[in-house]
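A single protein chain has been omitted from the complex, and every remaining protein chain is retained in its original position.
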Amino acid sequence: MIIEMEKNATREEIKDVINVVINDFKFEAQVNTGEERTVIAVLGSNTGDIDTQSFEVLSGVERVVRIQRPFKLASRDFKPENTIVKIDNIEIGGKELIIMAGPCSVESEEQIIGCAFAAKKSGAKVLRGGAFKPRTSPFAFQGLKEEGLKFLFKAGLEAELLIVTEVVSSQDVELVASYADILQIGARNMQNYQLLEAVGKSKKPVLLKRGLSATIEEWLMAADYILRGNGEPKVILCNRGIRTFDNFTRFTYDVGILPGVRHLTHLPIITDPSHAAGNYRYVPDFAKMAVVGGADGLIVEIHPNPKKAMSDGAQSLTFSDFSLLMEELKKIAEVVGRKI
Amino acid sequence: MIIEMEKNATREEIKDVINVVINDFKFEAQVNTGEERTVIAVLGSNTGDIDTQSFEVLSGVERVVRIQRPFKLASRDFKPENTIVKIDNIEIGGKELIIMAGPCSVESEEQIIGCAFAAKKSGAKVLRGGAFKPRTSPFAFQGLKEEGLKFLFKAGLEAELLIVTEVVSSQDVELVASYADILQIGARNMQNYQLLEAVGKSKKPVLLKRGLSATIEEWLMAADYILRGNGEPKVILCNRGIRTFDNFTRFTYDVGILPGVRHLTHLPIITDPSHAAGNYRYVPDFAKMAVVGGADGLIVEIHPNPKKAMSDGAQSLTFSDFSLLMEELKKIAEVVGRKI
Amino acid sequence: MIIEMEKNATREEIKDVINVVINDFKFEAQVNTGEERTVIAVLGSNTGDIDTQSFEVLSGVERVVRIQRPFKLASRDFKPENTIVKIDNIEIGGKELIIMAGPCSVESEEQIIGCAFAAKKSGAKVLRGGAFKPRTSPFAFQGLKEEGLKFLFKAGLEAELLIVTEVVSSQDVELVASYADILQIGARNMQNYQLLEAVGKSKKPVLLKRGLSATIEEWLMAADYILRGNGEPKVILCNRGIRTFDNFTRFTYDVGILPGVRHLTHLPIITDPSHAAGNYRYVPDFAKMAVVGGADGLIVEIHPNPKKAMSDGAQSLTFSDFSLLMEELKKIAEVVGRKI
Partner (left out) sequence: MIIEMEKNATREEIKDVINVVINDFKFEAQVNTGEERTVIAVLGSNTGDIDTQSFEVLSGVERVVRIQRPFKLASRDFKPENTIVKIDNIEIGGKELIIMAGPCSVESEEQIIGCAFAAKKSGAKVLRGGAFKPRTSPFAFQGLKEEGLKFLFKAGLEAELLIVTEVVSSQDVELVASYADILQIGARNMQNYQLLEAVGKSKKPVLLKRGLSATIEEWLMAADYILRGNGEPKVILCNRGIRTFDNFTRFTYDVGILPGVRHLTHLPIITDPSHAAGNYRYVPDFAKMAVVGGADGLIVEIHPNPKKAMSDGAQSLTFSDFSLLMEELKKIAEVVGRKI
């Protein structure tokens, strides 16, 4: 942590800051007396834990800049080698790209079983589908809940696919975990810390979506919440677009974070091209970008009849479009040294 | 809802869209055949409930624009006159501005009682203080929990102030409601729908903070979640800054939404200048802006010794600075026809 | 400047960075060998001039953080006391708030003279009006150009008001300067450096609007371009809203920057409530916020008949609304120790 003093900070103010660094926080302080202003470097093994406000409040302080990253368990500093999340016979974070596909919402047994076989046939390894739906309006369809979980489970069993589905409440974690292989935390719950702790304790692998306006640091700190309870590093990150001034697509596609995130964390990262695009026309190109950008997999919305979907129809691919896309992705993956 | 067809949409595609509007959704369709493209107006009393994606997915559709507001219970269309939330002898949303003050976190009995008397002395009517703290990092101080609630309760009783405090989990709603007069939903939980429903059912007044990147529509739909359970409209909105490219202050101060939000909703709205500012130096000016902009009150962080605060010290006012600010605010309120 | 090395940076890489600091840039280097990683402080009187990329490119470097501000002439470090821009008998940046008012575009002699007398009567000191209009579409009205300048000049003369008007091209600076007292640089030209240099050389006072997505540092560096040629510090800053995800008002109102900008720069700063609001209904509240927030003045759009305005009608006040607003502003200014 670097504390920049005001240009006209007094000797007393500087001393006071050093005193807080050394005596209150037990860090080392190294003082750089520049020509224009004094800068104090705070040294210690866990300065990343300290809120910058602890120093900003002191008299004579102009600005505090954090050097150490505030996330720990998700950091490569903590675990340098890549994490591979193994579930049954699949590995997320290995050479093979893992494709997850399915409808936004589970609507009926028939629909989800149809999706499962279509997904399987094209090469997907995991079936997605929402049973508990967090909807912006309380008057919108909220999902089939446990009935939906049962349909999902059956579909996964029949088509031999793993199941990923969202959990929106800590009370439901046990229930959802009894049907699903991977628990999904949605973007709007990325900082629902109680839920993060609950899924961490469940020991299940967790797919953690990036919040709409979360920084990379906040996202990895949210992963820390799960990892702390999780014991093993069974978190899969998932980017899905962010909210900016540019609403030309549903969300601004944040695919450009992939190489940098990989540098910071050992956790695998997959990409959701469907929510960012908001429009099935853009989903194939978005999927390809993620593959060449280094994603470890994709989670894609498909639907037997998108026009009749109960949610997110516009961004869902038909089975035949998904099949075509998978053929293209296989070729692209090969060129960049991966496989599907 | 307005459906804009592609320039070269076929007659079949247009017919198909009209068919969905009339037969699937039971709305009326009015067709405008322009020189360049066909535009279909969807008419009906609750088109605001329908996801635009339901039409975007149809063949030949270029764009869908929503006309009706998607929020209902929070809307002035639903309830034209201003809502006043009455709790004991105070009225939030009336002529008097209600000032809420207190520390970010409850740290000890002594600290919170000190804050309560300082707040009371300067004219505040409600004591704030966090017992359950949602912290970005799992390694940061998480609050005193029930012990903190007890200290809060005692402080409110002694200083004769109402209590507002944050609830972060649906499991805790009953507990928190047994100590607090107003339940606060924090910015990061604005779309934690399960929690919104739980506080709605508690029948307690709820202070609903705006999410960091929430649109006004999303915020009012979140209010709808609470209002649906609440029965009476006991929701107080609270703006607290948003996240944009401009991080010159901790958050971009969203005080400019005040007049427009008042136009859309009957609910009272108060402002949190402390979190937006992130720095005690800016809090007084931010507070004044809210008062002249039409806020129904403020929620301000104060601390007996900000330098020793366990969280958010840099944005907390000392008791004497708060006292000075209140004197200034009283004069400003008077000029704009309000009082404190 | 603070250079954070990668955790596993080699001794050679660290040496190489120090070498560049000392031998290529002639700065001092102070090395902090932390437990986790090495951090190098670059010390010297003008490290603010150096691009952080000069160090980011070096092998083993993780991140570079700038400590020194990159702007110079606009900085309080360079000139600690407030600048007051004096033009004839008015002072911008003094105790009195200077109100500038007038139409978006000069449309006719009659219109601008009507505006001038209405502005004068309500207490404005400067007449605004666009003769050269930078319009987003090439097919929109582009202004009356020199004829508009002549009308403005006449109106200013008759009503005894100073004139501020926008200049959009370096070729026009001399022409515009022969009619206007203050040259305005619009938001879209904030980084049109050739234009900044041209207005700087003209020695006229310059009103510099903040760009739609400009940081405060970029804005003050743009002021540096003008100040370098200007000799005297005759730059007036003007905030006018920024572009963010939140388009509830035309632009997100950036009034929250006022106290912080005043801390960084000695230049006066005025606020444009009209462009941020985009709607006449919000302009009065926006104006009041700026006054209590410490602006040195306002620039407000008024029009004899907003419904017939050739541009920006929706955000223009009628003469009677402007007159009412001025009465309110006078009272508010008094409460915060200023006057109009």
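Per-chain numbering from 1; labels A, B and C assigned in written order.
The working rule: contacts are C-beta pairs under 8 Å (C-beta built on N, C-alpha and C of every residue); 3 or more make two chains touch, one makes a residue touch a chain.
None of the values given here were measured: they were computed from a predicted structure.
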Touching the absent chain when the full complex is considered, from C:Asn82, C:Gln191 or C:Ser323: C:Gln191
Residue touching the undisplayed chain, where the options are B:Asn32, B:Ser59 or B:Ser108: B:Asn32
Touch with the omitted chain, as defined above, among A:Val85, A:Leu144 or A:Ala276: A:Ala276
Residues belonging to subunit B that touch the chain removed from view: 2, 4, 7, 30, 32, 34-36, 39, 41, 43-45, 63, 65, 67-68, 76-77, 213, 243-245, 247
Chain not shown, touching residues in subunit A: 213, 215-216, 241-242, 244-246, 248-249, 252-261, 263, 276-277, 279, 281-282, 285-286, 288-289, 291-294, 328, 331-332, 335-336
Missing-partner contacts on subunit C, residue numbers: 20, 49, 51-54, 56-58, 70-72, 134-140, 168-171, 188-189, 191-195, 197, 212-213, 218, 221, 224-225, 228, 243, 278-280, 306-307, 309, 311-316
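Definition applied: only the chains that are shown with their structure count from here on.
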Length of the line joining the C-alpha centres of subunit A and subunit C, rounded to whole Å: 39
Approximate Å spacing (C-alpha centroids) for the pair subunit B, subunit C: 31
Contacts with two or more other chains, residues of subunit C listed in rising order: 213, 244-245
